[in-house]
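For this view, one protein chain was removed and the others were kept in their places.
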């Protein structure tokens, strides 16, 4: 998986690319989010547009990131969820946990910055 | 493998498509050629343009067809040989056995019909 | 032509892999090939391969504990339009009855515990057993033409 972070009007947008699967991408996701949290970022938006595959480990990491950001008083939201990843979140009743956006400007505005 | 036969100015052109490999296409090639020979066809041109794969069984059948057509006083020639199949014929010193053409009109004319 | 129709049953294909997550894709790739030319939508195929990934990940992680001396054994076959994949590890096994429900409110936000649930969601049948040679064996079944959702 490739990750890169952009700052847009007070929101840290994390663009992910590739696979978030066991042994490849799962730990990397957690580390990237942890670093943002350590740097004091509170508004975090994960752009999933180019995520090609996710498995239960990747979903687990996503949930773990959500919890750690929330625990620090931040907000973790999702952008451009591919349909199959949306399905995977839906069947485990996680889709309602996350705020999911289909357009970046709308997502950025939602943080109320 | 798919085969179809066209008649062009006294030449039977056999268009092959797909694989000529063991258990799939090798026997079919032989049977198609045998039928042409039985029907009294002497000028046979095999168009290899859309042959995707060949193996030693396919090469063996090609050689067998060459022999049986020649033995009946006919001529079997090849058209549009893909580079990799040409390589396979070359390393087993078969490329000189066959008359190979790169253009159909030229190939048809070569039979002197 | 290119993709020659596979026969009704070309016999089981067996493979074994060393206990590395990188190898999961090898088995997925082979399963994809086995499904080629079958009556199965890309969608269904995707979910089958995800279930297979989960089973393999468990065999490598929980079963063999990533011990490179232990292998994961996979047997796949399509017979009468039913795909059956058996995944066996060389670990000490577990009791599937005691796996907790990932949908229970107290588990909903856990960072693990969804693998078996996904297998059950995406396949028609998931059975657990102990293999005679030791280790856990999971059998995933999917009826191919019935499942074009």
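General observations
Labels A, B and C are assigned to the chains in the order they are written; within every chain, residues are numbered from 1.
As a working rule, a contact is a pair of C-beta atoms (placed from the backbone, for glycine too) under 8 Å apart; a residue touches a chain by one contact, two chains touch by 3 or more.
The shown structure was predicted, so the numbers you read here are calculated from the model rather than taken from an experiment.
The hidden chain makes contact, of the residues C:34, C:56 or C:85, with C:34.
Considering the full assembly, C:16 is the residue among C:16, C:100 or C:145 that touches the omitted chain.
Interface residues of chain C facing the missing partner chain: 4, 6-7, 10-20, 22-23, 25-26, 29-30, 33-34, 68, 71. Interface residues of chain B facing the missing partner chain: 21-24, 53, 55-57, 59-61, 63-64, 66-67, 84, 88, 91-94, 97.
Rule of thumb we're sticking to: only the chains that are shown with their structure count from here on.
When each chain is reduced to the average of its Cα atoms, B sits farthest from chain C.
Centre-to-centre separation between chain A and chain B, using Cα means, comes to 58 Å. Averaged C-alpha coordinates give centres for chain B and chain C that are 45 Å from one another.
Each chain gets a centre from the mean of its Cα atoms; for chain A and chain C, those two points are 27 Å apart.
Residues of chain B in contact with two or more other chains: none. Across the assembly, chain C contributes no residue in contact with two or more other chains.
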